[in-house]
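A protein chain is absent from this complex, but the other protein chains hold their places.
Chain nomenclature is as follows: A, B and C, assigned in order of appearance, with residue numbering initiated at 1 for each chain independently.
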Amino acid sequence: MRIGVLTAGGDCPGLNAVIRSVVHRAVVDRKDEVIGFEDGFKGLLEGRYRPLDINAVSGILARGGTVLGSSRLERDRLREACDNAEQLRRELSLDALIPIGGEGTLTAARMLSDAGIPVVGVPKTIDNDISATDRTFGFDTAVGVATEAIDRLKTTAESHQRVMVVEVMGRHAGWIALESGMAGGAHGICIPERPFEIDKLCAMVEERFARGKKFAVICVAEGARPKPGSMVYRRGEIDQYGHERFTGIGNQLAVELEHRLGKEARPVILGHVQRGGTPTAYDRVLATRFGWHAVEAAHRGDFGHMTALRGTEIVMAPLASATSELKTVPEHRMEETEAVF
Amino acid sequence: MRIGVLTAGGDCPGLNAVIRSVVHRAVVDRKDEVIGFEDGFKGLLEGRYRPLDINAVSGILARGGTVLGSSRLERDRLREACDNAEQLRRELSLDALIPIGGEGTLTAARMLSDAGIPVVGVPKTIDNDISATDRTFGFDTAVGVATEAIDRLKTTAESHQRVMVVEVMGRHAGWIALESGMAGGAHGICIPERPFEIDKLCAMVEERFARGKKFAVICVAEGARPKPGSMVYRRGEIDQYGHERFTGIGNQLAVELEHRLGKEARPVILGHVQRGGTPTAYDRVLATRFGWHAVEAAHRGDFGHMTALRGTEIVMAPLASATSELKTVPEHRMEETEAVF
Amino acid sequence: MRIGVLTAGGDCPGLNAVIRSVVHRAVVDRKDEVIGFEDGFKGLLEGRYRPLDINAVSGILARGGTVLGSSRLERDRLREACDNAEQLRRELSLDALIPIGGEGTLTAARMLSDAGIPVVGVPKTIDNDISATDRTFGFDTAVGVATEAIDRLKTTAESHQRVMVVEVMGRHAGWIALESGMAGGAHGICIPERPFEIDKLCAMVEERFARGKKFAVICVAEGARPKPGSMVYRRGEIDQYGHERFTGIGNQLAVELEHRLGKEARPVILGHVQRGGTPTAYDRVLATRFGWHAVEAAHRGDFGHMTALRGTEIVMAPLASATSELKTVPEHRMEETEAVF
Partner (left out) sequence: MRIGVLTAGGDCPGLNAVIRSVVHRAVVDRKDEVIGFEDGFKGLLEGRYRPLDINAVSGILARGGTVLGSSRLERDRLREACDNAEQLRRELSLDALIPIGGEGTLTAARMLSDAGIPVVGVPKTIDNDISATDRTFGFDTAVGVATEAIDRLKTTAESHQRVMVVEVMGRHAGWIALESGMAGGAHGICIPERPFEIDKLCAMVEERFARGKKFAVICVAEGARPKPGSMVYRRGEIDQYGHERFTGIGNQLAVELEHRLGKEARPVILGHVQRGGTPTAYDRVLATRFGWHAVEAAHRGDFGHMTALRGTEIVMAPLASATSELKTVPEHRMEETEAVF
């Protein structure tokens, strides 16, 4: 077979592990040919690719980012490509295409699949918010980075009797905040799924100080929002460059808490460190298994599907199921900790 | 309610996280009373325990080991206790007992349960070999430590054109070897479930050297064994202290490879570092959820069961199911990598 | 002897290691009595202290923050205390006082010393900017945290062809930026000691993109400033709470680069994670040695001095020398890397 692979969307620890695994399984075991498209779908549309043999993936297992590069999707160009899908497939002599990406990528993958390209998807999102799979790779690494930050912030908060507000990733789903908050023992966790109540947050901090625990750490997802009216919350104005100023719930919340509580509150915005760098062992294993199973699915002709983790096993899920609904934190998970506000 | 908690068997990162979670859920949320038995079942039998309030578990979430201590099980004493279970329960005024432990502990838990003690078990094994649950806490930490070691050994192996043999934990099940081997990109993985063939291992190393990759890392579970006759393998003699000499498949395999291949081979026995120290975020979350659900089960009167992970959810499994069969690495998991020999 | 110890100023990994070492040397080896003042000089002035024996310092070696607490210095109260120093010393029966802190603390220590209190100082600053000592503990940990962040950001920058701007600590001295920038291989380093030229920074990034290295990481100390007029740089306006908005050179620089280069630039502000958490081995050893030597100095009657690292040895330096001049990055250190702009 001749298999194409590409990575699209935001980067995520484990992308290289998938690429390596696809090559190992396809080239070494199955005697396939593998080509890697550069910069995501762009490379596919522009015919920019390079052959991937075992040497091309040597030493990349533990490396963050993607050796193939990535880029934003241009939907118009993609639609055009779908209209000429058969031609594209023939020109590239593709027997299978393995796009690795998030919701946008998998939607595009579905379009290509519907247009006749033999596609096997591999889901990727640091946010863990794809419905069809128990977990996605990259998430464990992000949670690990955020947890280590919370660990560190606790000691400095305690020494100075401060409130620390840690803003982690998660625009629409609070998984990173929930799990790193639980793992780090954050005293408050704010997630997009449940508008938080600033009064209750303040009461919790004051109760802690009252019983001698004179510090608190609050872990807030970037997409968390207060209950309307519960907080003097304003999105920042727009500056001369069109950038929003003082953006970010982390900064806002720290200001609000400081003024309400009369105690020092400091924000820490973790940002891009959560998505870079070497993946955890968990993510490397999951990514490696996804790659292996994607090749096997291609050989079985199991197209229009994507790899997914269910319990301990890798199964194939319809591409459609991946993109139908965002997997957000359900109520019963919030109840497993007293810290979600 | 008055809830007793104890930790038994070998220690494992995450034990303290369970204890803390039990206390948080029971004492803070549910207004229960929690007592912690010291040194495992010993403390239960001898009535040695201390009350656990929120201060007693402050700061232990990220700490390895167990603040309650642990000890080996003495079966005879335990049987005796079962004969007087009702009396024991009344003396201690126990409404629920939460023993945290591995196969031995859960077997004991089942005996106590059968004898009338209201038991909710929490499974614990660094080896991940308990059937009823997808994963156990401690395992992810062990795999992480082993993976970091493999990462480090690869660069030194490469610089010196050596074969490195890393022995990891796993007497009966090869999970740690499999997952850390996959995560670290070990070139060979040997596990108890499949007697390995030394000839094939040697052939793999020679093939690598032949194509210019002049090093190899082999990850071997302590319980892995060669195919009978395939290796000059002898368990060590017994020395004057009754210790077995030169024990360990890691050491044996390194000697064997060095002599067969005529290349330097070096063993590294990771040992106890795999089970000590701060748990990963994954293990802290799993342990915390187990603790929370154990308390809830106690309140529901759901005794004779233990917490278990199924997919993304925590469910209750019969204690019997935990101890019926060891969860070993199945064939289809071995096939997901070319590295298992 | 009866020795008092206190920690003052911003927290710093290694403070607990000093406290533990003082207790080990004084109480265990020298049979001294040690008392720990709470919340820095505040505890001294208010007579709030607790005895520190070997159990009080058990398990704190690797813990960040300070078990004694810290607080800002109130100069007026301190001056008053100096006027009654002899009385204070007699009331507390102090034979020696070991204050651990930065420039402000050591200045206060000198005042107390001049007023007759037998003081042995231990220097502490995460910024490494105290003249009299080669290095201070806490600095290595901060550099390590910042370096790991740069490592992580490089892979994500590369995957997305971005410029990442990492802001690290250092208001007056650029040591953290210099060493983490060198260790992480940052392509640009901006420090307070040398106003940076935005034109040259941009030229460097463009040269990189031109030769196919389509990303860059720039490490900027919080106190770095551009050459006057070289950048559209404005300190933020003041918001309703008196907070400066959009503060921080990291954010400003990212905006500036994005607009000048027409490429995506993203800021990451590391903040408090640099000063929290477990100290590196280097910092633990240095802190432990400082504590040991402080006790020895007290026994020798070597007051009015502080511990200092010179080469491989711990020596005593006059308290005056610690506070006379800030140790900034000298020209010849900037020349050791092409990355300082």
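The criterion applied here is as follows: a contact is a pair of C-beta atoms (placed from the backbone, for glycine too) under 8 Å apart; a residue touches a chain by one contact, two chains touch by 3 or more.
In this text, all values refer to a predicted model and were calculated from it rather than measured experimentally.
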item	value
Partner chains on view for the chain not depicted	B, C
Contact partner of the left-out chain, one of C:D29, C:E46 or C:E325	C:D29
Sole residue of B:R30, B:R152, B:H172 or B:R310 that reaches the chain not shown, by the stated touch rule	B:R152
Option from B:L45, B:M204 or B:I269 whose C-beta touches the chain left out	B:I269
Full-complex contact with the absent chain, from C:T7, C:T147 or C:Q274	C:T147
Absent chain, residues of subunit B that touch it	7, 10-11, 15, 63-66, 69-70, 145, 148-149, 151-161, 164, 236, 239, 241, 243, 245-246, 255, 258-259, 266-269, 271-273, 275-278
Absent chain, residues of subunit C that touch it	24-25, 28-29, 58, 61-62, 134-135, 140, 143-144, 146-147, 151, 179-180, 182-185, 213, 280-282, 284-285, 288-289, 292-293, 310-312, 314, 336-338
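To be clear about the criterion, only the chains that are shown with their structure count from here on.
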Contact-connected components, subunit A excluded, all else fixed in place: B | C
item	value
Copies subunit B and subunit A - interface residue numbers shared by over half, same or different	same
Nearest-to-centre chain - CA centroid comparison	A
Inter-chain centre distance, subunit A versus subunit C - centres from mean C-alpha coordinates, in Å	34
Between subunit B and subunit C, centroid-to-centroid distance (C-alpha), Å	40
For subunit A paired with subunit B, centre-to-centre distance based on mean C-alpha positions, whole Å	29
Contacts with two or more other chains, residues of subunit A listed in rising order	151
